[in-house]
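All protein chains but one are shown at their positions in the complex.
Coming up: chain A.
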Amino acid sequence: MQRTAKRLALASLPLAMIFATPALAQELTIGLTSEPTAVDPHFHNLGPNNALRSHIFEGLTQADENQQNVASLASDWEAVDDTTWRFNLREGVTFSDGTPFDAQDVIYTICRVPTVQDSPSSFTGFVAGIDSIEVEDPHTMVFRTASPLPLLPTNFASVGIISAEAFGGENATYAPDGCENMGTPPQAADFNDPEKAIGTGPYKLESYVRGDSIVLSRNENYWDGTPTWEQVTMRPIANEGARVAALLAGDVDVIETPPIQDFDRLRRDGYQIAQGLSNRVIYLHLDNNAEEGHVPPGVEGTNGENPFTDVRVREAISKAIDRQAIASRLMGTLAVPAGDLLPYPMFGTREDTPVDPYDPDRSRELLAEAGYPNGFSLVLSAPNDRYMNDEKIAQAVAQMLARIGINTTVDAMTASTFFSRRNNYEYGMWLAGWGAATGEISSPLIALVATRNADTGMGATNRQNYSNPEIDALVEEAMRTVDEDAREALLQEAATMAMADYATIPLHFEVTPWAFREGLNLTPRADQYTLAMEIEPAS
């Protein structure tokens, strides 16, 4: 068989020579888990889209692999006072069509974001709250905000800068309630055309065929050195078995999230696996609704009371879980037991946060103190296709809870159903995950712990209705504080309180794996993005 393969290879050699480009070694093909839904940098605020975006369109700032906010198109910035930011733009940067980059492009981009029609998930929040923009000179900009916006530089990392010249926006002027002289702002479909997808990034769009592939080529005039790859092809391969097969067959060089059970086989065949701690915590939420007579769905045997409003019950549940066992036995090496909502050293985390110890005896005592010496029964709901091993983790948690007398059944379902039902408050206890897009602990604190408030946007994912005014006050204070050190201290205090009150029960942080062929190096990113910029040939 080996011989036939060789003969076939020889026979197809002349053809290969015709079709192959000369720099074969400089091409990279990546197998993606899910496909970006558009090339437009401001259309759909979702992981795959944002990852693709950063190849083509750069922001003023960017998140490095540990999600620290670092310089990109802005060389540096400072808070002049609580509501004023000065950004110095990098000089000598050109768009891929040769036009120079300056402050007008930034203004045009900020103006364009709210004009995107039918955006499934908008970027408007990242540019909201700016009162006025002053251009001191083409490379110095001053932003004044209505109220203190400490996250403005972080938000700017999510907004890819587009060219004002490309869409006739040379004279656009900023106003908070609608810009003027916008020309014809582009719509999402426009960017699927490589002629219009013009950014300053290390790669240019070559072609975009929905469902099949996205091809990028090197931007030869990139300001920060020549990008590594001549051509980068991204192919969506949703099925994990097919993804591994594509890697083994040599169709792709790198794949996202290979399944744990294939690690040994991949390593045996000479493939490499890189792993990086992600910004995603897997947690348990408990229905904390304290209304008189409210019993969480699925909870039985509590005499019509809600056990979860009692912090002792929450603590009992947390201490009943052997996080180490879940991490080592269920997750292989792909989880780190969590005692916080974001792993150290990301912004607002504490260096020595303890993981709640596994102590079933203490759990039983706590349950008895709370008035449930014989436990009760509950239903643990979980998605079965959203997080790594999500259903298995739920099963393990259920068994551990059974040991302290809480009779738990697992109800696992597909993600689309799971989240809709969660948003309808149909669960008593559930397992989910949270990735902090900003790389700050303020993200999970605001989403999961802060009191629900539709007007301010606090507690958007706090469907457990947990409410602690002290934590709210700290978080709100932090979101008004521009001084980094003071803000970090406030967030640390809020997180400490949230953990002490079991406001959310963290289980573990996910570790993201990538598999790739020999001869490559990949730097894992905490935001789980797969970027060609982080992949280099091994020297």
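The rule we apply is simple: a contact is a pair of C-beta atoms (placed from the backbone, for glycine too) under 8 Å apart; a residue touches a chain by one contact, two chains touch by 3 or more; residues count from 1.
Throughout what follows, contacts and distances are computed from a predicted model.
**Q** So which of "ABC transporter permease", "Sporulation protein", "Fe-S cluster assembly protein SufB" or "Heme exporter protein B" is the UniProt name of the chain that got left out?
**A** So the chain that does not appear here would be "ABC transporter permease", according to UniProt.
**Q** With respect to the chain omitted from the figure, which of A:169, A:185 or A:236 is a touching residue?
**A** Answer from the full complex: A:236 touches the omitted chain.
**Q** Of A:97, A:251 or A:477, which sits in contact with the chain we cannot see?
**A** Spelled out, the listed residue whose C-beta touches the missing chain is A:251.
**Q** Could you please point out the chain A residues that touch the chain left off the display?
**A** With respect to the unshown chain, the touching residues of chain A are 1, 5, 8, 15, 19, 35, 37-38, 44-46, 117-122, 125, 188-189, 209-213, 235-239, 241-242, 245-246, 248-251, 414-417, 419-420, 422-423, 434-435, 437, 443, 447, 452, 454-455, 457, 460-461.
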